[in-house]
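Of the protein chains in this complex, one is absent; all others appear in place.
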């Protein structure tokens, strides 16, 4: 057992921290200005493209992707880097071409796409030239239960015909979003987890109707392509656009979710670190009732608890990454569920306390805290609500004692 | 001891509930459309004016104001009515001319204003013709400690000259906002609580510079006049615009805060009831893993806890109202602090669980929940953060045992 | 709505508070000495009998019992008195002949007993001459589900024959315990809630085997007759010993539980008040790191929260008592469940924080805190665990919205 990072990781952490200090944090106020002045509220602000160039120049690019198509880092090596990008989640992940949902989509294409699919879509995604969306969640059903999926993908000759309604398709409002991975049922009568398939749907295919952007609290996340509600009306794509084959949808979703969940958790820890950082600074600067807020017992309590909760959950994330590397995503299933539940709980708590320490400033646009909170709060819901994960985790625990 | 409402209260509750059902809830989607289509994001949407007419026609007007200028209800009578308006907080309070900060400002003018001030400003406010703002909080200091206030109000001949910077002046972005009540120091060398004064500053006075609207978790609250940051540069008003006299600012603020805090708490209970209502409906409609969400143990736990927490905190709010009526605001000081802390805690918890039960829909614009959450969350901060109230409440408790 | 106690209640509160100050609190150390020196660990210590005489002499006797057989107080009148006795739960309730399980048993006999049964058992109980036990809970099943009850009560000629095993029969270790009310099934094939009956079993009936006293944490509660495990081997009682009739057991249990639960809750609030009292004194006396503990932010937080939680839950208990008085126990069902869940949660929290404020002394025999904690902790379990109450409460709430 050894808790030190390896050399490559330490080096990358150093380079990335330097990049954050010199490029990312200073760009945050620029982003705010460009967003306020934007003509198209869904377009990528210019400062993001500049950051992408700078990051790529430093070799900080596609770090999330193991294997030949990416940087080749293990999950354990990538984890602390993803954490650092979480400190500025609207800029850093995208700057490094490591932002959801593109990361998950690149993984899907890398693992399950055929050569044609990879050339057509994976290559420009890896280059950061286009963006993509993942269309799974549906407005009309509790879609954490995959058997509830109501979108249909029907074979018709050489084509698949897609009909259905999706929402929370993140990034799909962006003019740069060119390709959608759509989950639907090809065979509603098949075995529970063989009913679903995934097809690649170019965003400009006739019948694809982007209805609106969903809000998260009062945020549209427009600079990041928003979260689209999309209707598919008799949308036709070549049969070759199916990923991996009919009935593979559930398995692909599962394969995609493992890394997706851990990436979310890594970044959420960075978000909490940022919040703690801001809290410590604020309470050191402000005075009330005869001394700095930092001297108040409750404030100290928050800071200590924040530090403790960050440390404990981070270790579980790192161990989960290590398990994914050593025994595979399936072997790490329990731990993935554990972090999926515990990290958002920690992050929302820490950020909420940082907000409280800031007073009115904390909920405002002057600090990233309220935005971080909204972001962290959604992690209790996305990729399956806490309750589903806890229930499943308990079932496994009970089996151990049976 | 008797836990039944009196006859007048029961009648008004019935009338108000009917008004909510027939007018307010149906207007919520209209409001959303008008806000989306508004040219001036800070203007009052037309539907609000319609509701005001309808409410007034039913005698549901100025219910908050005791005494001759208002409806003459006691706090205990008004409490359950305010709660009901809290179920639709963007529409109902204003429809009844019972929305903050106008209510507090009307109370100040009613209690401390001279006849000229009342005629000039209280009358149109009571008529719902204009709106007003209260400028106390400052961006540069922890203003929960009133001695930190840095805005200056200096006498110069027949005038007062105001210099300083305020923020979170709710409603002040509205074109209907005509009058600002500004707190500042007239004598920084006076005794701790005699340094502050309040002056009436017409919104169009030269030197009043409305800088921007503050956001609350991404929301601008534009339909309600937003929350302004305002700079005062050598703003001159007649000396007669002082309220009650020099050095009275702290006392007026205290007098204003008692009712203000309990009104917030009453409405927050209504917000929680609305959230519980939505949660119960949602979980009864949605199915996952073989049954309605309503059958899941955790969901039942939330619902039971929500009901319990609402009931307990509501009773304390009602008792506080009764104390304010029977022994005065000072005699109810401890209870006012207790509800100021416990009601927001209850409300944010209930609303958060309702969000969770809704999944992605819960954080979106399709349900009022995320907006309710943002609203309730600020109550931990406005009118003094929880920590200040708890500390003071504990000091009193310790004295009892000394 | 009126939050003031009536005159009779105020007078009794005064008299009882005086009795506590002059008799009960001083007797606590005497009790400890007598318990340490006792030959029979299950016998009633002499000081208890002295207190009973003193209380009765002051008219503080059988206050719990409404109607002709008792003091004739309403639930709302008794509630604040029961609370006061909870401040010294090992002495005060019994001193006033108001201690469980005798109170519940007296209620059962008063409401459902025939004249012979009342004369034989109710009279000496009301006189405080004997004690009694209630045998419902069983070791082998989850007995919060009454259909799980496995004890059999079988008719055989003019007798009933009881066979089964019970535990947590409080008071039954005491040599003064003369009568047991035993719940069992007379007809396992009847409708769900008509299977159970209750019979009166004199403690000295052949076949009644008192096996042992159960511990609560490390306490035996010996001075209060402990909590017995009892085996019933072919125990024969006259058929006339059945209470109310065959199949009435569930209904009697329900009728008994309503007041029983609220009494527990009332006393638990007194326990929390005692703990808060002790905490305030302790932190005012002890110094660490340059000042009294009372000046530390966390300590103040605990004190404020304790005060707030006590106030809110007390109000719900009082309202529940009022409902029981005005609409009956059935009409107060939801509220009874609500206090059964929320009061123990409040009480364990407050007592736990008081323990923490005392350091090692808090868990020791030098303060009543650890004993209060053990007592309050069991309230999450007795008369049905929290989970059962919350689930049932939620079901009712969901029906309202259906």
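Which chain is which? They are A, B and C, in the order written, and residues in each are numbered from 1.
Here is the rule we use: a residue touches a chain if its C-beta (ideal position, glycine included) is under 8 Å from a C-beta of that chain, and two chains touch if they have at least 3 such contacts.
Predicted, not measured: the structure shown is a model, and the values here were computed from it.
**Q** May I ask which residue of A:108, A:341 or A:354 touches the chain that does not appear here?
**A** Result: among the candidates, A:341 touches the missing chain.
**Q** Any idea which of C:168, C:232 or C:250 touches the chain not displayed?
**A** C:168
**Q** Just checking the interface: what residues of chain A touch the absent partner chain?
**A** Here the touching residues of chain A are 1-6, 9, 76, 276-277, 280-281, 283-284, 294, 297, 299-301, 303-305, 307-309, 311-313, 315-316, 318-319, 322-323, 334-335, 337-338, 341-342, 387, 389-391, 393-395, 397-398, 400-402.
**Q** Residues of chain B in contact with the chain that isn't shown?
**A** 296-301
**Q** Tell me which stretches of chain C touch the chain missing from the display.
**A** Chain C touches the missing chain through residues 137, 139, 141-142, 144-145, 148, 167-168, 214-220, 286-289, 293, 296, 298-299, 355-356, 359-366, 370-371, 373-374, 377-378, 380-382, 385-388, 390.
The definition used in the following text is that only the chains that are shown with their structure count from here on.
**Q** Could you pull out the chain whose C-alpha mean position is farthest off from that of chain B?
**A** Farthest by centroid: C.
**Q** Taking all protein C-alpha atoms shown, work out their mean, then name the chain whose own C-alpha mean is nearest to it.
**A** Central chain: B.
**Q** Between chain B and chain C, what is the separation of their C-alpha centroids in Å?
**A** Computed from C-alpha means, the inter-chain centre distance equals 43 Å.
**Q** Between chain A and chain B, what is the gap in Å from one C-alpha centre to the other?
**A** That pair's centroid distance is 37 Å.
**Q** Could you tell me the distance, in whole angstrom, between the mean C-alpha positions of chain A and chain C?
**A** A distance of 53 Å separates the two centres.
**Q** Could you pull out the residues of chain B that touch at least 2 other chains?
**A** Residues 299, 387, 390.
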